[in-house]
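Omission of a single protein chain aside, the complex is shown with its protein chains in their original locations.
Chain naming follows the written order as A and B, and within any one chain the residues start at number 1.
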Amino acid sequence: MSDPDLSAADAAQLSPTTEAWPVRAALIALTIVVVAVLLVVPLLVVFVQALGLGIGAALSTFRDADAVAAIGLTLLVAAVAVPCNMIFGIAAAWAIAKYRFPGRAFLITLIDLPFSVSPVVAGLVYVLLLGPFTPIGAWLLEDYGVRVIFAVPGVVLATIFVTFPFVARELIPLMQDQGTGDEEAAISLGASGWQTFWYVTLPNVKWALLYGVLLCNARAMGEFGAVAVISGKLRGETVTMPLQIELYYQEFRAMAQVSAFSLAAVLAGLALVTLAIKSWLEWRYADQLAATRAGH
Amino acid sequence: MELSIRNVRKEFDRFPALEDVSLDIRSGELIALLGPSGSGKTTLLRLIAGLDFPTSGAILFGDEDASRKSVQERNVGFVFQHYALFRNMTVGENIGFGLKVRPAATRPATADIRRRAMELLDLVQLAGLENRYPNQLSGGQRQRVALARALAIEPRVLLLDEPFGALDAQVRRELRRWLREIHDRTGHTTVFVTHDQEEALELADRVVVMSQGRVEQVGSADEVYDRPNSPFVYSFIGESSGLPVRVENGELWLEDRPIGLKAADAPGGRATLHFRPQDVELLDGCGGCIAGTVSSSRRVAGTRRIELEIGPEHHRVEIEVPIDHAAAQKSRVAFRPTRWAVFPASA
Partner (left out) sequence: MARIRFRQPSILPGFGLTFGFTIFYLSLIVLIPILGLFVKTFELDWASFERIVTGPRFLAALRLSFGASLLAALFNVVIGTLIAWVLVRYRFFARRFVDAIIDLPFALPTAVAGIALTSLYVPQGWFGRLFAPYGITIAYTPVGIWIALVFIGLPFVVRTVQPVLEDFNREVEEAAATLGAPRRTTIARVILPPLLPAILTGFSLSFARAVGEYGSVIFIAGNIPRQTEILPLLIVFRLEEREYAAAAAIATVMLLVSFLILLAVNLIQTWSTRRFGHV
């Protein structure tokens, strides 16, 4: 009989629910290479290109009036679109998760609809509905002097459309999972509807709400296709940061290239911050986010 | 197939789960590994199967050292607590899986696999359900399918890990009897893990009582119940009371007087006396007995249980008396164990 002691390596090799170590090593290496080539390097190149003519050139981008206007508009658009969709998300989640009525599943599908619509189509639908050549557009323009398409209101509308489901789809499954027990207890103790929402429901969903708002904001600030169609790209007026990046990029001057990548670097930084907070929320409050993981 | 486990030790991240376990299992035997959670019983079963590997020691199938063989080479039938059925396959496909994945040279023809699956479905009394999917079956039915699947490969050993643990009480009792019948009919060497002593005592030819990674006692149901060899077995199997005593010159003393029990071969010094509630005789006077104050009395099925507080330190023991016995009304009761064991106190 051979040496009865088995080394740890032998045992690991024989283990029936994992792969031999060369296979494991190869798969891990493949993952790291794919993630590096496909995700990390493109992220890196943004910053490298932004600093191509030195940090001074990169920073001078933010003294250009067009860039400043684009940053301002992007902040404005997000400041309107995100709260709108947040209020909608909370209302929709309350109606769908706290009551039982026929057609709830269909309603959820409708709310998710904007995710499966091309951003270009999202912009197009508003152009077709509210453009100056349409009855509604003409009426708004002539009777009230309000221009929607090729103007800021259109940019806001298109952004609301593409970020429409973010908050709702985080809140609905969680609130369905939590049920109505807490709220019924609060009501039975004499709390009003608003008090119940404010002191009972909201604390239960605050991290999921933050998660949804975070993703909604990232998309709102970064939306390109829908906004490109609707804005008319009037420099300094209807151009958001992503559109300004395109305008700079198309100029083919070295300085304009740096400006394009400098603005892009700001948005990439925002994306990294979003990912960091998102990962932190998932790690710290996994149980209070979506109800998709193993429930109670 | 005989099984022999020789000086097996298993560590998980330096934490010992099994310490120097040796055990011989006879061919055709139905043996139970019984112990509380964390006793190492499931670890031992997984080592036999080849799902884990011992840190040191050897596992022999007959005369052949299986320690280095992979689970696939060992040809064991393993039944999991939560069935572990393949949910993407029908019942028939589940049962036939082990035959279908054999290398082409030893793989039976498709028709033979199908016939074998049907026979086994018959054996586990589920004929006609071969086209169902696992999630269309009840828990008890799933566990029968899992057993049929394990039997299909004609295993050298049948291993069951808490096979009835996830089922409700009535189904458990039913399946227990049924497993015994199947075992008697097929004659497989069978090892099953359980934490339910009733299940182990009723079903197994021999019971292996385990605690903290060690084998405490191996024996028939009668042996482990009537002659426990350690305080742990005494307290884990059946009900018992323990009372601190002293051994002096081969006699047991409680506080300052002898209690009329002789233990000639017990070493002197502090010790613990173990006895079961029903193994006592009630005494009137007390010249060499245990006497205590009745603290509570409750009816248990056909008898009455009395809890006594003994001595200045109020040690609690429980004894059983007939329903209408006068002792239940008294405030002090004297008794002497008729069947008992004494173990040195450090144990």
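In this text, a residue touches a chain if its C-beta (ideal position, glycine included) is under 8 Å from a C-beta of that chain, and two chains touch if they have at least 3 such contacts.
For clarity, every value in this text was computed on a predicted model and none was experimentally measured.
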| item | value |
| --- | --- |
| Omitted-chain contact residue, chosen from B:F61, B:F78, B:F275 or B:F335 | B:F78 |
| Hidden-chain contact residue, picked from the options A:L59, A:V120, A:A138 or A:L234 | A:V120 |
| Positions on chain B where the hidden chain makes contact | 49-51, 70-72, 75-78, 80, 82, 84-88, 97-98, 101-102, 133, 135, 146, 149-150, 152-153 |
| Contact footprint on chain A, counting only the chain that is left out | 16-19, 24, 27-28, 30-32, 34-35, 37-43, 45-46, 49, 88, 91-92, 94-96, 98-102, 107, 109-114, 116-121, 124-129, 131, 133, 157, 160-161, 164, 180, 183-184, 187-188, 192-193, 196-197, 215, 218, 221-225, 228-229, 241-243, 245-246, 249, 260-261, 264, 267-268, 271-272, 274-276, 278-279, 292-294 |
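In this section, only the chains that are shown with their structure count from here on.
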| item | value |
| --- | --- |
| Whole-Å gap between the CA centroids of chain A and chain B | 56 |
| Residues of chain A touching chain B in the complex | 1-2, 4-6, 10-11, 14-16 |
| Residue numbers on chain B that touch chain A, as the complex places them | 6-7, 50-58, 65, 67-68, 70-72 |
